[in-house]
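Mind having a look at this structure? Questions to follow.
Every protein chain but one is kept in place in this view of the complex.
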Amino acid sequence: MQAYLDQLMQGGAFAGVPREVVYAIGMLLAAFIVLSAFVAPLAGVTSWLERRVWARMQSRVGPNRVGPQGILQWLADGIKNLLKEDIIPTAADKKLFSLAPYIVFMGFLCAFVVIPFGGHLIVADLNIGILYILAVTSLVVVGILMAGWASNNKWSLLGGMRSAAQIVSYEIPAGVSVLMIVFLAGTLSMQGIIKGQGWAPWDWYLFHNPFTFAGFFLYFTAALAEGNRTPFDIPEAESELVAGYVTEYSGMRFLFFFFAEWGNLYVIGAVATTLFLGGWQVPPLAIFENSPMLLAVAQFVTFFLKAYLWVFVAMWIRATLPRVRVDQLMSLCWKYMVPLSFICLLGTVAFMFVPANGQRITSAAMFGLGVAITIIFFLRVGFQIRQAKPELYFKPHI
Amino acid sequence: MGVASYIKDVTDTVKSVFEGMSITFSHLVRRPMTIQYPDKIPVPIQETLPHRYRGILEVDLDICTGCLACERVCPITCITIGIDMNKETKQRDFSHFDIDICKCMYCGLCSEVCPTGSIRHSQEFEGASYNPAGLVRHFAPQPASLYKPKKGGETDPKLAVKVDIGQKYLDEFATPDGGAAAEEK
Amino acid sequence: MEPSEIFARLEKQFAGKVSDFKGDVQEPYFSVDAEAILEICRFLRDDAELKFEILSDQTAVDWPKEEKIQVVYHLYSYAHRHQIVLKVDLSRDNPTIATAEGIWKVANWFEREIFDLFGVIFEGHSDLRRIMLPEDWVGYPLRKDYVEQEEYDGISTQRAPLVDKLMR
Partner (left out) sequence: MNETAQDQDTGFHTEDMTISVGPQHPSTHGVLRFVVKTDGEVISEAIPDVGYLHRSIEKIGEKVTWHGYVPYTDRADYLAAMFANQGFCMAAEKLAATPVTRRGEFCRVIACELNRLASHLISVGTFGQDIGAMTPFVHALRERETINNLMEEICGARLTYNYIRIGGVGYDILPETCTRISEFLDHFAPIVDEFNRLLTGNKIFIERLAGIAVVSKEDALQYNLVGPNLRGAGVKWDIRRDIPYSVYPELEFEIPVGTGHIGTLGDSFDRYWVRIRELQESCKIVRQCLKMLPKGPAISKVARKFKPAVGECYVRVEAPRGDMGFYVISDGSEYPYRVRIRTGSYTAMSIIDKLSKGIMLADLIVLIGSLDVDAPEIDR
């Protein structure tokens, strides 16, 4: 980004304008483009897709009226929310109340800075990239706590408190799982981590050894908890806390929280992809060699699909699982996930001393295990369909 | 907490989540149960309702004998019938026959007692209105004469059709045997 | 145990406090003196041969002609599978009776409902508030001579009929 601006300025553009101003305006412009062209549609489409997927899993149809298959539903919802009255309760702390959604939003948006969409498609490849992500996503908790407190509502307060406890606790298993990969890759940079892996599944850190395999699921679970997703959606648990910390919000401010939640899902998927699933790595085909443009597109598509797969999994989990209780959430974290993640960390460290040949065999074996689990899963799906006797599916009058 | 129960907890969780997720995934490829309402079905929704469906009440005043059985049996008193003596024809006329759909609880008692099947539940169910008064159905907007059943069947072809419809309704809906007794004969 | 035997047993134990046994009806019942209701209930529950551990239902009936409100106890025993009905007559002007809450805890809510809808005062009840109706409601609706108040909190309790009055 900076390099591109430098190039422009050398070419004589923006004569007489201070360099810093150009940078600032350039960054703002870039941020605006990223926000409006990528993040907003992404979060929106995710919200639509979640409703569709959810509906199908519940034998329903889901929103299918606005646009083809209802894909523009999110636009309609957004406009509706924009036009709604913006209510700030009289007894609320007005400044904090208005500020909270933006802090939550910022927390998730800042993560996009270091997400490597492709070999060169990254806003800034910080050398502490993954640490930066862990840091800025924790900002969300400040916003949620602020929302819960400022609403001056008991439900909101309970939701905010739950959220604080939850996010802070689950930072630990998530962080330890990340550390595992950092040890293997020897770098904190996102691009560095991706370059440490290969395009083929057996070169991914996911299948590097049994501990990273388990570590991946630990990371994903912890990330779900940090993202306030079912089964860990206790801060907004609608059947207990009405709507948790968003109880008093309405209109656009309300939307911002959910914007952040759905956008966050993609961040979770992207980080998981970067750390465990080989990121944007594509097979070294001949057609990519002469065409950097094609390569960039292929890398972007690969990364996007891999990341979106985990967004889908998160939706799917939400459709399946009940919610845990707040004390169970804590015991799950401290009694199960923290010890297990440390075991995985130690195991990974120990594994680094295994000779290269042994590592390769393990990778192949783990890849085989992964494939086997997938096959078993689909066999089980077939079993479920047969078991429910679709030929007896009861037809209503229509 | 022993190690065994610790491991069992973990494996139980993983297993049950796996099982649950396979079920929800299998629903992705199954047919959804819901239908698009109100469009996207081949026939009007009213035609898909079962015959006994108790929708909004309708009255065929041409075959109403004015026996007031429905008015008396209505537990919620939503039916009011007025019968006046017409001075010119020396016959009794309906002055009004109103049903307050607001109050009606669709219990079906009135259509069961009707001797001719004149008051009956239609298949209609969409009764939204902007004010309660709009939900009062006036079945006798102008005075109308009472129907007198003739011995040996109805001779007027127009009325005969209506009498048949009423009788059919009585046979299929209002008779408690639902036609089973007739079947036995 | 047959209802008549139960009555005979009670008559022996509490002479003069139980009366009017009716055995030839659907659910045999007898009357109990209002003062003795607690000890009789406790005896019915604790006696090994009777063992009425269940208060199936407790309600009241208003009899304005006889100038009384009758509190009715339906007792059942899961152990012996027999049932009995107790009736206590109270005056309509000042219906007061001791609470059975200490014997069957479920009586707490049953009695609240009776208090709410009939105005029977249960002495010693831990939480005698209205349960169905608002706290500031006037009157006891299930009494036969109850007339609904015309408005409540400025809202009319009547709705103008949309169709003309009946002409029977």
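A few points about this structure:
Should a chain be cited, it is by its letter among A, B and C, assigned in written order, with residues numbered from 1 in that chain.
By our rule, contacts are C-beta pairs under 8 Å (C-beta built on N, C-alpha and C of every residue); 3 or more make two chains touch, one makes a residue touch a chain.
Just so you know, these numbers come straight off a predicted model, no measurement behind them.
The chain that is not drawn here is touched, among residues B:Gly82, B:Gly108 or B:Pro132, by B:Gly108.
The chain not shown here is touched by just one of A:Ile130, A:Ala237 or A:Leu345, and that residue is A:Ala237.
Check A:Lys84, A:Lys195 or A:Arg323 against the missing chain and you find that the one touching it is A:Arg323.
Although one chain is not displayed, subunit A still touches it through residues 54, 57-60, 154-155, 158, 161-162, 230-231, 233-234, 237-242, 318-328, 384, 387-389, 392-394, 396-397. Within the entire complex, the positions of subunit C that touch the omitted partner chain are 25-27, 53-57, 59, 61-62, 72, 74, 78, 81, 85, 104-106, 108-109, 113, 117, 130-134, 141-142, 144. Remark: the residues of subunit B touching the chain excluded from display are 9, 12-13, 16-17, 19-20, 23-24, 27, 33, 49-50, 52-54, 73-75, 105-109, 112-113, 121, 173, 176-181, 184.
Basically, only the chains that are shown with their structure count from here on.
Centre-to-centre separation between subunit A and subunit C, using Cα means, comes to 62 Å. Partner subunit B is touched in their complex by these residues of subunit A: 53, 55-61, 316-317, 319-321, 336, 340, 377, 380-385, 388, 390, 393, 396-398. Interface residues of subunit B, counted against subunit A in their complex, comprise 9-10, 17-36, 41, 45, 48-50.
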